[in-house]
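The complex appears here minus one protein chain, its other protein chains still in place.
Moving on, here comes chain A:
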Amino acid sequence: MASVYIPVQNSEEEVRVALDQLPRDASDIVDILKAEQAPLDIWLIIAREYFKQGKLEQFRQILEEGSSPDIDDYYADIRYERIAILNALGAYYSYLGKIETKHREKEEHFILATQYYNKASRIDMHEPSTWVGKGQLLLAKGEIEQAFAAFKIVLDGDHDNVPALLGQACVQFNRGRYLDSLELYKRALQVYPNCPAAVRLGIGLCRYRMGQIDKARQAFQRVLQLDPENVEALVALAIMDLHTNEAAGIRKGMEKMQKAFEIYPYCAMALNYLANHFFFTGQHFLVEQLTETALAVTNHGPTKSHSYYNLARSYHSKGDYEKAGLYYMASVKEISKPNEFVFPYYGLGQVQLKLGDFRSALSNFEKVLEVYPDNCDTLKVLGHIYVQLGQTEKAQEFMRKATKIDPRDPQAFLDLGELLISSDPAAALDALKTARTLLKKGGQEVPIDVLNNLGVLHFERGEFELAQKTFREALGDGIWLTFIDGKENYSPVEASSSILQNKEIHLFQQLEKEGHLIELPWTKVTTLFNMARLLEQLHNNETANLLYRLILFKYPDYVDAYLRLAAIAKSRNNIQLSIELVNNALKVNEKCPNALSMLGDLELKNDDWVKAKETFRAANEATEGKDSYATLSLGNWNYFAAVRNEKRAPKLEATHLEKAKELYTKVLAQHSANLYAANGAGVVFAEKGHFDVSKDIFTQVQEAASGSIFVQMPDVWINLAHVYFAQGNFSLAVKMYQNCLRKFFYNTDSQILLYLARTHYEAEQWQDCKKTLLRAIHLAPSNYTLRFDAGVVMQKFSASTLQKTKKAADEVRLTVAELGNAVRVFKQLSAASNLHFHGFDEKKIDTHVEYCKHLLDAARVHLKQAEHDEQQTRHKQEALRQMALAEEARRKADEQRKFQLERRMREDEQKRVRQQEEHFERIKEQWKSSTPGSKRRERSDIDDEEGRNSEKRRKKGGKRRKKDRNSKARYETEEDEAEMMDDREEMEENYEEPRDEVNGQDDDGEENAKDPLAAAGLEDSDAEDEVVPGATISRRRQAWSESDDDDDDEQVEKQPESSPIRENSVEMRESDGDVRDIVDKLDDAVNDED
């Protein structure tokens, strides 16, 4: 063992001090050193020895003694050693200051260190080691630039001063100039190849920071070769191993970390990493212990922050969000700038998100984003937060950015797609499609809800084939495929309704018996439901039916499936089954508003007014008035109630209308975009005669409704047409009705045909009207009203033709034929009325028959007359032609005569010249020849006169007749179209009579009361005007309300069916329900996603 020899003063002897046997009490040594006035280097050696042995107190004691003022005096000349001692002390205190965690002590240590160095400087300004020490101190204090200056001073003096090189390297490292730092370390190593391992550590760190991992590894390994217990190198290597992200690497890394921990249990870095490791292995207890130790041993902000972060993470993963939040917060506090260590912000954000503190979470994630502006996860999280905060546009912006930054991240596209579903289906579709492609490319399975959403989007866009494909993909293999592909058909079953309903269940049971596995995972139910909806849309109701049944077979509580089944049954007019199905749904949930609303509709269809109203009320209550459908239904109910009775009770009507309006308005207040409520409001306005307002409303609704495949609103078309009709714009009304028929009903709706016919009727287009009615009859043969109307039209046509002042025989002939048809139609109706086929009053029909017969008789007369007239005209024409011919002949004869006369005169002259001698005889002859000529002329004059006279006579007669006609026409417009005949009066009476009679019956039979009105409705609209004051409005209203008074008989009972809005509600249920369904599905999907 090494020893030092302290020379004994004034002798050649020396005191040998074994360095490993230094006394416990340094005072002994100090005494010796003092006594012997030992050279100062000995002091230093001994002090250093103490330091090495970890006896810091003794080390300090010796050096303090060695730097006391006495020593200064005594050793005044020995400058270097004194400086060395001061520097050693300075370095010591720098070190203390550096490792001290408490702020005040730290400062004190640094002050002491500074003092010592300053003292050393006073001894020699230029001593490089002092500068090095000062540099170190400044470095420890974090005053990098000043440290740089200090080291520079040294290096300027001596390029190869190793400590200064190292110090400067450290400075450069801290300044982030790793290349410079590396150069300095290298130089130090060149100058002093045997320098301690720590130098290589520096090289390693530089390399590491420069990303030269392999070289860094070499450097660290070299360090370990030189100093197997170098904790820093171990930790550094371990970190590098850990970062390889391979199982083997991580294991090796952890081994090294553990070794470092064993060597030096207070290295915070190692502790943090160990904690990190145990976090991942799930040993949270160890995590907490390690991080707590780490926190205790370090004062280094970033490291502490890391420790807190570890701790927070541990709690986070354990679900203790409160604590996790606190520790994240602590971790964040240790960080001066987020870009140093951003994870805790992320963690904090996550915890705050979890705790519902969106605003704070937002700010934290935004900090993360500042550091990593392209971090997809952060962008996505921010997107989600904005969704939660309701700022959809911002959310979309972030999601879009995320997808742009990483166009291969399916999740980002999924999120974006889901975000866009409600606002921009087309973009959502694109995003989801991309996501699907990416997932497929990545070999991942596309989640079923993504496919489901994709399918729904296709569905909504009307791309049914794509939708079907997508749903199929989502559903995958299963028993449903056999149904969808139609491989499985029903076995024949008894065709009676009760069993019909259960046939599917039998089928499933039978399939199960046959050993087929009937399974339906819960996750696929939604998609299967949507598939069934799609099949419905594609009119493949049979398969849809099966799929709904399959859902119910496995999940009997799936109300929506019941409702869809009920809707299918309803569309097939199987009301009984439909009601049963809805009741099944109500068994599952007796307050299900959808089911209740549907039940209400069905009850209305069954003419169960009171029950329906109660059901709608219940639906309304079930949703606390929030479900607009129930409110709407009640509104509709009130509207029907207002107009259902032909015998209008004005008070009741007003009340009902007011109530209906109130309800519609209520819905509109809740959902300003509710088309159906707007439509309803429009109807009420129209009922009140505000046609302009209602027209505006209807036009807007019509525009709005023409966007989606789920919104089918033929009613608004009809209503608009009604308004046109009521305003007398017949041609537009016709167009509107026709478009509506073609667009929504495949031309199958006889009711609209009836409206159309009515419009033609008002426009006096009799043939169009008749054709339209015949079409309607062909579509709805059992609707005898239509036949009646057809009869009336033919009658009216005939009557109006007969009224014409000028009519061709062909026209009259047609009239006769039409009257024949009318008589036949009425007779048939009359005969059928015996059998109670329809609700017409026999007498009334008989009246029509009689009337038509009368007309027919008259028409026959007219026909005869017309034919006669025609013949006469023909004769006259013939006569005229003859006359013209005669005239012509005469004219020709005249000419001839003149010519002859002239010729004769010429001849005469010639003769006179030639034969003057025979003068007398010739004159006699001349007289003879001229007399017959003048006689002829006279006669023709008379003829002419006669012709003129007769013409005059004819004209007079014509005038007379015209007058007749005028008076007649006036009469007709006043009274009715009625009658051309002489016994007009009588006819009127006939006509009047039944009306009175039946009016008298009003009290007895409601039903009968309508008939005459109906009959009158077509013909006596003018007459009614006289009767009712303020006629225009009432008439308009009448025209409006049903626009088919002619149809009202018998209809009153069935009126709901004929009312346009009724269909509206029916349709609405479905469409409304659909949309809701799908929205639900999407919501589900989104929730799943979360």
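Keep in mind that, in the parts below, a residue touches a chain if its C-beta (ideal position, glycine included) is under 8 Å from a C-beta of that chain, and two chains touch if they have at least 3 such contacts; residues count from 1.
One rule holds in what follows: contacts and distances are computed from a predicted model.
*Asks:* I notice the complex is incomplete. Of the names "Probable ATP-dependent RNA helicase DHX34", "Rhodanese domain-containing protein", "WD repeat-containing protein VIP3" or "GPI transamidase component PIG-T", which is the UniProt protein name for the chain that's not shown?
*Replies:* "WD repeat-containing protein VIP3"
*Asks:* Which one, A:14, A:377 or A:542, makes contact with the chain that was left out?
*Replies:* Per the contact definition at the top, the residue touching the missing chain is A:542.
*Asks:* Just one of A:373, A:442, A:521 or A:781 touches the chain that is missing; which is it?
*Replies:* Touching the chain that is not displayed is residue A:781.
*Asks:* Return the single residue from A:9, A:53, A:244 or A:748 that touches the missing chain.
*Replies:* A:748
*Asks:* In the complete assembly, which of A:39, A:425 or A:820 touches the absent chain?
*Replies:* Checking each option in A:39, A:425 or A:820, the one touching the absent chain turns out to be A:820.
*Asks:* Mind listing the chain A residues that contact the chain we can't see here?
*Replies:* These residues of chain A touch the chain that is not shown: 486, 489-490, 492-497, 500, 538-543, 571-575, 745-748, 771, 774-775, 777-778, 781-782, 784, 790, 817, 820-821, 824-825, 827-828, 831-832, 834-839, 1007, 1050, 1053.
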